[in-house]
Each structure stands twice: as C-alpha cells, then as structure tokens.
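Note that one protein chain is taken out, while the other chains of the complex remain in position.
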Amino acid sequence: MNEIIQKVNNLSIGFKSKKGEEILILRNISTNIKKGETVGIVGESGSGKSTLALAMMGYVKHGLYTIGGECEFNSSNLLKMKNRDLEKIRGRKIAMIPQNAGQALTPNLKIGYQIDEALQLHSDLKEEEREKKISELLNKVRLPSPETIALRYPHELSGGQQQRVAVAMALAGTPDLLLLDEPTTGLDVTTQAHVLELLNFIAKDTGTSMVYVSHDLGAIAQVSDRIIVMYSGEIVLEGPSREILKKPIHPYTYGLLKSIPKLSLAGLPQSMPGSQPQPGTMHRGCSFFDRCDFSEEKCKNNSPQLEYLEELNTSVRCFNHKSLMNDSQVNQTVNEIKTSTQDKEILNLSEVSISYAKQKLLDQVLNRISDDNPTVKDININIKKGETIALVGESGSGKSTILKSIAGLLRTKGGIIKFDQNRNLSSDLKERDPNDLRIIQLIFQNPDESLNPNHTVEEIIAQPLKLYFGLKGEELKKNITDLLQKVRLGEFYMSRYPRQLSGGEKQRVAVARAFAAKPDIILCDEVTSALDVSVQAAVLNLLQQLKEDFGTTYIFVSHDLAVVRAISDRVAVLYQGRLCEVGPSKDVYQFPSHPYTEVLLGAVLEPDPDIKPKLVAEDIVEEKPPQKGCSFQGRCSRILGDICKNEVPPWQLTNSGNSIRCHIPLKELQKDQIN
Amino acid sequence: MKLDNIYQEEKKSNFAKVSEIIITMASRPSGFIGLSILIFHVILAFISPYVAPYDFKAINPTLMLQAPSAEYWFGTDDLGRDVFTRTILGGRTALTITFFGSLIALLWGGLLGIFCGLVGGKTDDIVMRIVDAFLSIPWILAMLLIVSLLGTSTEVLIPALGFFYGKGIVRVARAATHDVIAKDFIVSARARGHSNFSIIWNEIIPNVRDAILVEGAMRWSWMLLGFSSLSFLGFGVSPPTPDWGLMISNARGLMSFAYWSVIAPIVGLSSLIIGINLTADAFAKALGIDRSTKAPV
Partner (left out) sequence: MLFLIIKRILLGLITLFIVSLITFVGTEILPGDACTTYLERQAFGEQLEACYRRLGLNVPAYERYVSWAVNAIQGDFGYSLSGEMPIKEVLGPRIKNSLVLASAAIFIGIPIALILGIVTALWRDKLPDVAISTVTIFAMTIPEFISATLLILIIAIWLEWLPGIVIVPTDVSLLELLPNIILPVIAIAMIMTAHMARMVRSSVIQVMASEYVQMAILKGVPYWKMVFKHVLPNALLPAINVVALTIAWLLGGVVVTEVVFNYPGLGRLVIESISNRDLPTVQALAIILASIYVSINLLADLMTLMLNPRLKTLQIRK
C-alpha cells in the first residue's frame, strides 16, 4: 500500500502568450500516487487539474510545454521520454478514461476493434483469446450482450454505454494506474451513480491505483481515499478524503463545501464571492486572496507554502489554517428562503401535450396533429404568483420542452396554457402580442450561447428595454446601470464583451437581461449547470434576492435535485414527458414518493463520505415513452404487473399535499422505501 | 480553457477594430507581403496614367519588338508600343472591374444566403437547387455566353462576374447563418418578440459578417483569375486598352523570340493575384476563420 508508483515533482506547465510572456497553468506541483489508492483531484475549470492528469501520462497538449519538474513513473521521467517508449507505458501501465467517451472513441472504428487494438498492443494474447477477452471486458463493465456491442460503432451507443466502453478499453492493458478525467460529467444522474459504483468495484477488484479528476466534490467523495484540491494551478489542500471533507482547513475548500447545496438541507447555501483568477492575471501573494474571508495583510504580498500537518496527515497552503482548524466542522448554515407565494394563480397548464413529430401532409391540410404518443402528455400544473416551481427529470424527460411551449417557441399539440386566469397562451410567438411576450422571459443554461458574442453588455441589456419600453439616451443608460447594480455588476461592465467575462458574470448579465423586461414569469433552463460550483451558489442567491424584490414567479428546470431542493417551493418530477409527482419540495424530498423520485434521490452524490448513493433501478435509456400504461414501467423496480403496463396510474394525494401518480397504494409505497 | 481570454479589452471604435485587424494581418510574413503587394498595385492603378513614360496606344512600326533597353525598360511589342507603359496601366481595368464585381457578389450572395439560412424549409430547398444548377454550369461557359450575348462593356462585365462569383458566397452565408440561428441568443431574441428584420440586423449579421467578408476577399482573387482568363480568350477588355490577359494572349505567339513582351504582364498579373490571395488568407487568419476547407466554386 505504501509503494509509490507515480511521483510528480515540482511540475510546472505553461504556454507563451501572444505577447511572449510565460503563463503558468500548473505551478510547482508535487505529489505521490501510491499503489492501490484512489486519489481525487478536485478543482474548477481552469484550475489545471486535467493538465496535471495528462502530464501523469507524459502528455502535454499542443501549445503547452513543460517549464520544469518531472513526472516519474518507475523512476523514469515521462515528460522527457521518447514517444516510442511512452507507447509501451500508455495503455499498458497507465491508462486514461476520458471525460467525454462519445468524442474520445474513434467514430469510424467498431467498439470491438478499438478494444482489440489495446489488447494487441498491450498483451500477448492470440486472436481467439483476444476475442474472448473482449467479451469478458465488456461483461465486466456490465454492458448487455457483449457480442453485439462489439460489432457496433460508437455513435450507436448511449452516453453511459460509451463511458463503459471507455472503461473496458482502459482495462484491456491491465494498467497499474488509471487516470479518470471527469468520467461521469455529462451523464444523467442515475447513470453517473452507476458508473461510479462500477469504478469503485473495479478499484477493489483489480487493485489498480486511480487518479480521479473532477469538479464535482460529490463524485470525488464517493471514490477517493485521498483528495487533492487545486486552485488556479496550485495544490491548496491535500489529505485523506475524510479529513478534507469533514475538516476542510483551507478557506477555499471550506467555502466550497459550504456553498454546495445538500439534499438534507432546504434553503440556499452560502455563496463565495468572485471567481477564480484567469491564468496569467495572478500577481504576488495568495491566489485565493480576493475571495478569502480569512485573509490578512500578509496574504496580499506573500504566497503561502504548502505546509504538512502531522496531526491531520494533511498539507495545506494557507497562513491561517489554524483559525479554521478550530471551526472546521462544516456546520453548513443556509439562508432560509422566504416563500413569497401568493394565492393568486398566475399560470395554468391543463392537459398540455407537445409533439415533435412532423405532421403528415394530409394532417397539415386538415390542420391537425396526428401523433397519438406525443413527447409530452397530460401536463396539469397550477402555478401561483411568486412561487418557484421546479421541473426535474433526466434528459428526455420533457422538462425543457415544456419551458419552450410556455415561452411560445414550440406549439402545443393539445391542452391550454392560461396566464392570469384569462389570457390564453396556447399559441406560438406569432400569435402573441408584445405584452404576452414581455411577461415571460427566459434564462438559458449556457451563457456563452445565450449572449450574442458581438454585442457589449450594454447592448445586450438595452435590447428588451428598447423593445418593450422604447427607452432612449440617458434614461436607457440609467436603467442599464440600475439593472447591472441589481445583479451586482459594476457600471464598467457596460463596455465589455461576453468573452471578457467569467461564466458567473455572463450568467448575471443574462439574468439582468431577463429582468429588464419586468416580467411576471421567468423560465430558468438549467441556469446553474454550466457554472463552477463556487459560483453556482452566488447565482442562486442572486435569483432568490431578485425574486423577493420583484415578486417574480420562477419556473426552474434542472437535473440537479440538490439545487432544486435549495431554491424551489414546489417540485414536479417528470419522466418521459409525463408527470410522476408534484408537491411542495419539502414533501417530495421525504417519503413516500413515486418510485422514480426515489431512484433520482438515491442517485444524488453528496460531498460526504458517509452518504452513499442508493441504486434502485437500472440505468436503461428509453427512447420513447410507452404507448399505454405508466411511463416509468420500463425501469420500475416495484412494478406490479399488467395494471402498470395497461393503465395510466391515478393521482394519489398524501397528507402533506403531495400528489403521486402510481398504482401502488400510498402505504405500500412508503413501506419498502429506503429511509 | 480558452488561452486567449486573458487580455481584457474594452469596447473599441470601428476604426480601432479595423486597424487592429490590419496590424494582425501584417504581423505575419505572408500577410505583410500580401498587403504590400496589394497596396502597391492599388497605388499604381491610381498614379500610372500620370507616370507612364509613353502613350500606351502609340503605334510605331519602326520600333517593333525591341529588346529591353534604357529607353524602353521592358522592350516594345509587335506594334512598337512600350511594354513598360502598357504593363503599369494593364491592371487598372482588371482591378476596378473585379473589385466592384466582388462587392456585388458579396451583397447579393450574402443577403440571399442569410435569407435562405433563416427561413429554411421548402423555400431554402428550392433556392439552393437553383443556385446549385447555376453552379453546375462551368463558369467559363456561362461567362462566355453572357459576354457574347451582351458584349464586353464594363456595365456588363461587373454584374455578370458579380453574379457568377456570388453563388459561392450564398453557400457560405447560408451555412454560417444556420450555425448562428441554432444558438440560444437567437432563440432568446425570438422569444422576446423582436422583428425578423431586427434579428437579422442585430443578431445574425454581426455574427456571420466575418465569414462572408473572408469569402468575398477570396472571391476577389478568383474573379481576377476568371476575368483575366476571359481577356486572354479575347472576351474581356477590347484592344487597344492595355490589359495583362490580353497582352499575354497577343505576345504569346511571338515569345520564342520576344519573351519580354510576355514576361512583364505575367509578373504583373501573377503578383496581383498572389497579393490578393495572401491578403485574403491573412484576413481570414486574423479573424480566426480557416479558409482552406472551402472549395473554389
């Protein structure tokens, strides 16, 4: 257990900027990976964690170069090794499992060939033996019918299956060290939990050392023995998993853990100010100085060294870790959200169904939509003024589709959407008058795509102001400044372009643009998914604050149940475009609940080594909702039989006002559910 | 991680933006050479009538096919005209016609492309079919037909060239528009209820402008190539107007003993096309667009 297999020594990697300055991505990284252990490397995008993982394979991306230091494997420096020698180590001694298997599998080669290639290179097996081995490997990663999978092309598999293939490929060379670069990012919650469980199993089964790189402390907590926290190209904290998560003695980790929403806690987590500095903008002093609550004068000009603390077996890069040591039971405090829900109904969806199917010619002529199994069906939701209702579900659950219909971007197939009890909104954009369009505004997932890259912040926010209120000149400018102030951005941001802003700042601009229209309802489509963890809480807090100030209603779509827990008053769980459960969020997160809600809740990864995910159902991907019966029948572990297959389940009301759509009686539902 | 995100710049005036692009272009050796050649030719086109040592159409039978000398730097041609004079004047027509031709190509090609990309569906299908059909007639056949139909005056050549070289721009503009309208900021503008005109003007054009301009610059060099081929075949500028294509065509038969009369216009024309091409290339690189994947159609 104590044998060191990879030794990173004083490693610095960087690139030359256009002006010829040397800009560092990694700064003096030193660490060891021991045999059989799993090390989690956690950090935000731009912290250098992926660059470090690649360097551990002797690989430096085009444009970057090694400035100093070594990565020693079997006492030879990988970074100085010839390509021919590296080929014998890569895949055989050290293997990589990439972030996005869909992109990392060669599109023109069959799965079987790609695994066979690794076997040919890194084993002495003969052809028939290799064939057997391929099946074995695919079996090991729990892919159904390995023989047929081997004959498929990568694009014919689902994201989860592709990721499993990548794992099988990495295992083909029986490596001593596995590097995993965000292996579950981009997968659905349940798939993610299943893949992590598989990785844990493999680590135990093969005794391979693993380096697990991720931005997600929840995933890291599930797999790692030891955690390395990186910030802006440096290691800021390193130690045993439990110590790091329970006693985070670096202010960054401390703040990070506090800002992650948890399932067990309703209310908004505390936010961390600012964002990670861009590489090249760092000056003297501690790189976390700007955002630190514990900083002192000396932190400004002196950068702290990594200091080893024997009592915790932990290294920390902070002058003030002692003050955190006493206080570091992360007693998470949350800002209770004030419910501003009023009795007045603002939006009513009744029997709404939406179809993506193309109309046949005859139906076009007769102006009817013929699809009898639409993507979204039977949606009945009442939304009260001032409430935050969340739509949750995995990809394909129809949550974004419903948002689009409310916004008028997608015509409904049936049912009625009513605003304020009397205005019919079951129409698309062309039929709505400007005021109908103004009252509903959208905020998108990815601010990179939702802000026009050729407009300045001023021009972006001015658009709705000019369109709806016809503002001009000084008045326009004043309004823009006010809005920027509301989203906590200074006036100097007006002349910036989106590419000059950080992710969090961009999303603030998008929020300001939405509020500029003085809308009644704001549709939030995965608004925090593209943001770094430390920024997420700040945006959530901002949204809550604005809502309290303006009395806006939010319809909040997310796949992240912990985020939903933090911000929403009410939750609607969707599966395959059908509602499973609707109720006040505090009740939905308690049992009894719909079997699908249970699956989702079980799969949530919390940054706590003591809370393990519970895997209830298989992570099959269904392409289409079933023709009849319950939408969840294909994956339900508690299926009753024919009744679930043939009849649409009834709504059952719990005492707390929670509606569950299931054939299983409420009492029974509660009985077997895991608490 | 984007490596070039590091420098925080403020909003710039249009003038500052343009000069920044030119500086970026000139900072590469190939861009610098291209720009210098192009600027040289443009200046030459303006000043050549005033600096030409002889009359370009003065025929002098006693001075036929003289080798280069101190008096006649590039020698004389078969009618005894000064080759140097004719060479420095020979680019004016070509440069003018193709420049305005490119502008026309940019305009109609860009607008039609954006329109097709925006409306999509059946209209787009039909328009692109027709554009495809025009594409499949070899440009030279089409141009020859038009020229023999309507003559070789500037008023015919500019729109005709503009039309035939614009169809490639339609495709580029359409593809760029397709990419842009899938983005959320367009969805956002539509959901707010902006008019189609406002969406095209404010959201689409700023984002497809670069791709279209680069394409236009590239078309310019091809149009010059096409135009000089026409001249060479005798369907372009009519004599005695000095024109490189025409000069090469005339001097070609005599080049076994008077090579100078063909070399000078070849150097003139080649350098101009290379200059425009290098400039277009540098322009594309300065704007971050890879132009080498485009077919020369």
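As written, the chain order gives the labels A and B, with residue 1 at the start of each chain.
In the analysis below, a contact is a pair of C-beta atoms (placed from the backbone, for glycine too) under 8 Å apart; a residue touches a chain by one contact, two chains touch by 3 or more.
This structure is a prediction, so every number in the text was calculated from the model and none was measured.
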| field | Residue in contact with the excluded chain [from A:Tyr59, A:Phe73, A:Phe288 or A:Phe632] | value | A:Tyr59
| task | Out of A:Gly14, A:Gly40 or A:Pro98, point to the residue that touches the absent chain in the complete complex. | result | A:Pro98
| query | With respect to the chain omitted from the figure, which of B:Ser48, B:Thr87, B:Ser188 or B:Ser221 is a touching residue? | reply | B:Ser221
| request: For the chain that got dropped from the picture, name the residues of chain B it touches. | output: 30, 129-130, 132-141, 144-145, 148-149, 221, 225-226, 228-229, 232-233, 245, 248-249, 252, 255-256, 259, 262, 266, 269-270, 273-274, 277-278, 281, 290, 292-297
| Touch residues of chain A, complete complex, unshown partner | 54, 57, 59, 61-62, 83-84, 86-92, 95-96, 98, 100, 103-109, 117-118, 121-122, 153, 155-156, 169, 173
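Everything below uses one rule, namely that only the chains that are shown with their structure count from here on.
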| Rounded to the nearest whole Å, what is the centre-to-centre distance of chain A and chain B, using the mean of the C-alpha atoms as each centre? | 48
| Which residues, counting only chain A, touch chain B once they are in their complex? | 15, 17-18, 23, 25, 45-46, 63, 278-281, 407-409, 429, 432, 434, 437-438, 440-442, 444-446, 449-456, 463-464, 467-468, 495-497, 499-500, 513, 517
| said: Applying the document's contact rule, which stretches of chain B touch chain A when the two form their complex? | reply: 1-11, 183-185, 187-194, 202-203, 206-207
